[in-house]
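Omission of a single protein chain aside, the complex is shown with its protein chains in their original locations.
For clarity, chains are labelled A, B and C in written order, and residue numbers in each chain start from 1.
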């Protein structure tokens, strides 16, 4: 795909195809709702089986969303096959509501690594509440072990 | 439970009860295989629907295991209701094999916060391969937002 | 200081007084150039003795700036004595130029913990280059060990 033929709809569809080839993302029900190079939004309707014992989304669901969003942001920023090298997440508030939304952006794009940040929001009706923030490194495959 | 009545089997069973009340842990199939104060082991048989597009466990599965193990380690070290404040994970190798095992320990126990570390291993037969390491903070509930 | 008497100049001066009482900040030569609740900027002229063997600012200088900026942002957001519980930093580019600038903001303010993010820039003339990003937790003193 060269820059003169860049088609945002095709790009988003390619991303959705990747997401659908991740059985775990299908199990959880994640949806790719925005994708541009280094800029991604994923959504996840909050089902009961994604929760912990207090009725909030399990921390592992929130970290899954962060991990996946960072990886899509880094991969589309570098346009090469990538793996997630590492990330760090801070939980701010209980993740709840009808769905979770995560928005990730590449903040430092390198030749073999890209550093990305993301924000995870609880969504209820039209209201979004920031519930977690994360930051991590996405590496070109071959330069780091796959994850 | 006072120290003179500490019963390891009862303690483990109490932990298993907590895990069973987490619908997301039930969905993934996590098992609590060791639990002492500040010292925990969880296992997860690797089903196909826990994988990503290359046939390895999804990073979100590995981060779920790390998150949960850190939280059990911190919660049992402090013996109070807790939430995960934050953690950081480095992926070292593809997570694969028959099952994943995570072992977490409390390394710094405070009044309101405990810092824990964990190692995640891929298990195939009798062979364990270190595939991720994590470190995070578990906070007494009320001192931090629930996650 | 009640909200009706909030004076930005007094607030900045109070922050500068704190910085001057940190011998290590004096040794390095850090300057507080902006301070509002949860919003801070520190600058550091790059002397030769702050560098590593390749002529760039030592990573420890960059992490000092991140640590301090996150702490000022968290402390002024909560308006209580605080300690830094933890942070994570990604180095993006060599830190060089005439000075470093770090800008931190509180992104999740809680009763006993505040999560902050910061960006560190190399400055040469009027040009700023993002060289590191960090994210961390600032805790109310007493709720976490001092650091």
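Definition applied: contacts are C-beta pairs under 8 Å (C-beta built on N, C-alpha and C of every residue); 3 or more make two chains touch, one makes a residue touch a chain.
Just so it is clear, the structure is predicted and the values come from calculations on it, not from any experiment.
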item	value
Residue, one of C:35, C:77, C:92 or C:106, that touches the chain absent here	C:92
Omitted-chain contact residue, chosen from B:42, B:57, B:73 or B:92	B:92
In chain A, positions touching the absent partner	85-86, 88, 108, 110-113, 115, 137, 139, 143-145
Residues of chain B (touch criterion as defined above) contacting the omitted chain	88, 90, 92-93, 107-108, 110, 115, 117, 130, 133-137
Hidden partner interface residues of chain C, rising order	18, 21-28, 48-54, 56-65, 67-68, 71, 83-95, 131-132, 145-147
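One rule holds for everything that comes next: only the chains that are shown with their structure count from here on.
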item	value
Interface residue identity across copies chain B, chain C - same or different by half	same
Approximate Å spacing (C-alpha centroids) for the pair chain A, chain B	22
Distance from chain C to chain B - Cα centre to Cα centre, in angstrom	33
Touching two or more other chains - residues of chain B	85-86, 88, 145
